[in-house]
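Only a single protein chain was left out; the remaining protein chains are all shown in position.
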Amino acid sequence: MGFDINSLADFLAALVCAPFLLGVINRVKAFFAGRRGQPVLQLYYDLGKLLRKGAVYSSVSGPVFRAGPVIGLAAVTGALLFVPAGGHGALLGFSGDMILFAYLLGLARFFTVCAALDTGSSFEGMGASREAFFSALAEPALFMPLAVLAAKTGEISLEAAFRSSSMVAGTPLLLVAAALYLVFLAENCRIPLDDPNTHLELTMIHEVMALDHSGPDFALISYGAALKMWLLGAILARLAFPFGGMGWAANAALFLSAMLALAVITGTVESCMARLKMTRAPAMLLSALALGFAAFLVA
Amino acid sequence: MNLFLSSLVLLALAGAVSLFSRTVRVAAAATVAACALGLAGIVPALRGNIISISLPLHIPGGRFYLAADSLSALFLVPLFLLGGCAAVYSLGYMQKRRGAAFLLMNLLTAAMAVVFTARNGMLFLIAWELMAVFSFLLVVWDYEDSQSRQAGWIYLVASHLGTACIIALFALAWGKCGSLDFDAFPRAFALLPFGAVAALTLLGFGAKAGFFPLHVWLPKAHPAAPSHISALMSGIMIKAGIYGILRMALMFVPAPQWFGWALVLIGAASGLMGIAFALAQRDVKQCLAYSSVENIGVIALGLGLGFVGVSAGRKDIAFFGFSGGMLHVINHALLKGLLFMGAGAVYHGTGTRDMEKLGGLRRAMPVTAACFMAGSAGIAAFPPLNGFVGELMIYMSAFKALSVADAALAGLAALTALALTGGLAAVCFARMLGVIFLGQPRSAPEKAFHEAPRTMLAPMIVLAALCAVIGICPVLVLPAVFPAAAMFCGAYFGADAVIAGAGIAGCLLGILAAALWIFRNSLLDGRTVSSAPTWGCGYSAPNARMQYTASAFAQPVLSMFALAPHAEPAKELFPKTASFHSRNRDLAKARIYNPLFGLVEDKLSVLRVIQGGSIHAYILYLAVALVALLIWALI
Amino acid sequence: MDFLIVSLMLSSVALCATGRIRSLVRIAVFQGLILGLLAVSRQFTAQTAALALATVAVKAVIFPYILMRAVEKAGAVLEPRPYVGYNPSIAVCMAMLGISAWIARKFSPQAPLAAAGAFFTMFAGLFVIISRRTAFSQVIGYLALEGGIYSFGLSLSGDTPAAVELGLLLDLFAAVFIMGIMVYRISDEFDHADMEKISFLKDSGDYD
Partner (left out) sequence: MISLALCAPALAGLAALISGKKAARALLTGAAVFNLALCGLLWRFPPASGSWFMADSASLIFLAVTGLLFAACSFYARGYLDTLSPKPHIFSGVFGDEPEPVFISFLLLFLAAMNFVCLSRHIAMMWVALEATTLVSAPLICFHRTPRSLEAAWKYLMICSVGIALALLGNFFIASAAGAANVPMLCDVLRDSARLLNPLWLKLAFVLAFTGYGAKMGLAPMHTWLPDAHGESPSPVSALLSGALLNCAFLSLMRVAAVCSGAGLGEFVNDVFLFFGIASVVIAAAFMLRQRDYKRLLAYSSVENMGIIAAGVGAGTVYGAVLQAINHSLVKAMLFMASGNILRGFRTKSSAEVGNLAAMPFTGFLWAAGFMAILGLPPFGIFVSKLVIIKAMFASGHGRAGALFIFMLAVVFAGVAHSVMGMFAPSGAKPPQGRERLVFILPAALLGLCALATGLYIPQWLDAAVKSASAALGGAW
């Protein structure tokens, strides 16, 4: 557990600079497109603006619509508690928190889908249906890398797995990282699967579910999305760059640079790949699952 | 033990009283009292010491021998809980012939209680078939419509085929050890070939539990019964199959490696196929019935991992597997009971069970909506509620099995199946919740729907509360689960940390959500909050029917399983007609059972030419029989 | 003794060969007489004599009366074609004779002819019942069957007690009497007695 100051500091750092990642990704995409692009801190400004605004609710929607964003964010922050976000251990950890981590993400998705359905609009329904379908496939894809970690280290707690010595290494590490990266792209609706800044409702998946949210609710949702990106990014980073040994400052710096690198990579991937056809999307998720299997067999 | 027996007698009496007295309220109170008495009766068994009673029963091989150990107690707890709730629920739900319905329900509960405690083969079989008969009479409750008659017939035949395997198993054992008592069965099973015993057990009890290829009757029978009866059946009766397998497994312990494997594969198949078919259904109760098949699959996964752990010698894998499976038995009983009662309330309020015609019931039936949401979140196994705790244990067992050489593949198979099933379950219940309760009503105007009466809501609230409480502090239900799991693989104390962790996580989540909710409200109270029609992307005349329907919601997922709803494309240049229908043909039934029954009938109808009506042919048969016998005698 | 048995066998062959009802009845009467004589010839005591007389009375007197009454009632005397033609049925008789001889030799070495005769009459009776179409001939076939078994009983077994003998006779008489009434009623009801056409009660495949 080690409820020490460092992990608390990491947790707060994560809360603060989660939206920063999105800014970096947008800047990288703009750079590739030859534009100056929006300021890196754009998401902070949006959040601040939204939090000060009122809200417009659809006459059709009810309490579920209002509870959706709140529970979504709560679940994601809950998941963050268990992830060794900084250079050190996670705030909380018990044997079996990998499963809790995956199911908390599932809970967040479940409530966003219900909130979307509550609006009674056909577009949000379509988004909800697609999101539900992809999440059904993403769940096993997420479990597989975690399973490999558990199998190698014999630990079923995220924090313990990362701290243990017999970490995944060599080719299995590559396979696990690739699988996790695919899941990262799917969960955070990046280009190959879903286009974050499309304006045609029929093509959106993740965005259309937030179509009817306004004011503080929309702020909570976008902050939740950013936090989720930071979450999965943290796992990827901890996996790719084995930390440990150095002081808190050095670890934190190394971790932040890793996250930055991840954001840049995502930006480049988004700019030079077109979006997959809707029927091809499950193929990508199943390939993530296959990579996981391969990692398991090789490890 | 006499407390337990007196509860059974009281149950029967309450039923009989309800038959004659006009108000069924008295009988309901008596039934609830009987269930409470029953619960009190099995408390000593929960703590591990076996209570038993044995009287002579004057039929060959029969002995009135009841004994409740911790395994029986595990199954009796949800039985009495649901039995009481169903009794209260039926007060509001049943309109016609209430007395008879009450009698049958009470007798069904009593028969199930005897099944869980019988220690003599003859008594077990009698209680088993009585359970089937009473539930059959309740399935064909409104025998006016041919649909429920057909369902009743399929149910009766399927349960009879299952019982035939059990009868064969008991007869084999009786032949070998000369007595029908369960205590003598281990001796008999040692002599019998293990393959035969295991096959008969899995077939016989699997048919009642609803394993994948044998589940065909379940989605037809459960929806036809009145809702509180399908709650009882889905919650407890299919668990009798699981109980049977466990009871028999106790007798041929140690089971070889492949038995655990078989259960894991069956569990995976049942889970995936169950939830896939559930997604393809339009009828609420059929969807819930198929999800029962899926949950039975999950339980089978847990038990399978338990047996794999036992044969691999790892006590922790086994303990997690068994306790996960058994915890899921209790959780599923409560959750499925809650969901079926919810579906009953919907049917009671709206008069229809077809999801495509419902929608927006949240406004008309707020309490039912809240309970149904709690149930769906629970059964999709999300953290704060009790479904998560059961599946967490099974996951732990799967994860731990990964690092053991010969159990790794089983663990991997279980893990992927459970993950995919969990994902699809979330989709299925989001769909059901969204399509029925959220959005706008798709058919009749809202005021026609009315909330269920208080007597129906009370049990639902009680069940929802129970689920939440078990989810938050699972330590409440452990005394029922851990001793039962320990019967199979010895006590193991690592599990308490996991359970405590899950509980803490649940509370934490609650606190976080509450904090955010307060934060959000504080932001909004100063601001202008207005309401407007949903953003229809500028479409000029949106109407309620444009909402996403159940089959539309499930279409992408089903396209993977070749169960997608069938859309008839318009063929002419200027299409006048185009049609869309979503038939939910049950693959197993169409591909396995219809051809099988057809084959049996053709083969047998060949024999029908014997009765040709001509007396000469008849006497010829006589002569031929004589000659054949003569030849047989002389060779 | 052997002469009686041979004539019994010959009458059985005649039974299979003839078609018309009246000649069938005459052969049945003849067989009855032979059986009576057979009973007496084995051992002549007051008891066997009385029984023989009773057998002859039943088979030769009462039964033809009943059957002829039924035949007049039926009117249509023409015997429809039987399943197995008259000539081939004689060939069948030969085969049956061979079989009964083989069985007799195998079972009662000490009196092969008597056993063979009995078996042959029995098989002939059975054959007539199976191959003829009208109820009349079936009754006569039954009588021949009964006679064959009775002759076997006489030749083989020891002295069956009088009560059993009487019982057998009583049964035979009742059987003949009931069959006679039944045939009479059938011919009255269907105004023919061809059992081929009277076969409404059947289960075989006319429905799904």
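Per-chain numbering from 1; labels A, B and C assigned in written order.
To be clear about the criterion, contacts are C-beta pairs under 8 Å (C-beta built on N, C-alpha and C of every residue); 3 or more make two chains touch, one makes a residue touch a chain.
Quick caveat, the model's predicted, so the values are computed rather than measured.
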item: Visible contact partners (per top-of-document touch definition) of the missing chain; value: B, C
item: Among B:Leu156, B:Val310 or B:Ala552, residue touching the chain not depicted; value: B:Leu156
item: From B:Ala168, B:Val469, B:Ile504 or B:Ile592, residue that would touch the chain that is not displayed; value: B:Ala168
item: Contact partner of the left-out chain, one of B:Ala497, B:Ile511 or B:Leu622; value: B:Leu622
item: Selected from B:Val475, B:Ala578 or B:Ile610 as touching the chain missing from the view; value: B:Ile610
item: Interface residues of subunit B (partner: the chain not displayed); value: 57-62, 122, 125-126, 129-130, 133, 140, 143-144, 146, 149, 152-153, 156-157, 160-161, 164, 167-168, 170-172, 174-176, 597, 600-601, 604-608, 610-611, 615, 617-619, 621-622, 624-626, 629-630, 632-633
item: Hidden partner chain, residues of subunit C it touches; value: 107-108, 122, 126, 129, 135, 138, 142, 145-146, 149, 152-153, 156-158, 160, 163-164, 167-168, 170-171, 174-175, 178-179, 181-182, 185-186, 189-190, 195, 198-201, 203, 207-208
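The definition used in the following text is that only the chains that are shown with their structure count from here on.
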item: Touch-based graph of the chains, sorted into line, ring, star, complete or other; value: line
item: Chain whose mean Cα position lies farthest from subunit B; value: C
item: Rounded Å distance, subunit A centre to subunit B centre (Cα mean); value: 36
item: Rounded Å distance, subunit B centre to subunit C centre (Cα mean); value: 68
item: In the complex with subunit B, residue positions of subunit A that touch it; value: 51, 53-64, 67, 69-71, 73-75, 77-78, 81, 92, 94-100, 102-104, 106-107, 109-110, 113-114, 117-126, 128-130, 132-133, 135-140, 143-144, 147, 150-151, 154, 156, 201, 211-212, 215-217, 220, 282, 289, 293, 296
item: Touching residues (chain side subunit B, partner subunit C) in the complex; value: 605, 608-616, 619-620, 623
item: Residue ranges of subunit C in contact with subunit B within the complex; value: 83, 126, 129-131, 133, 138, 195-196, 199-205
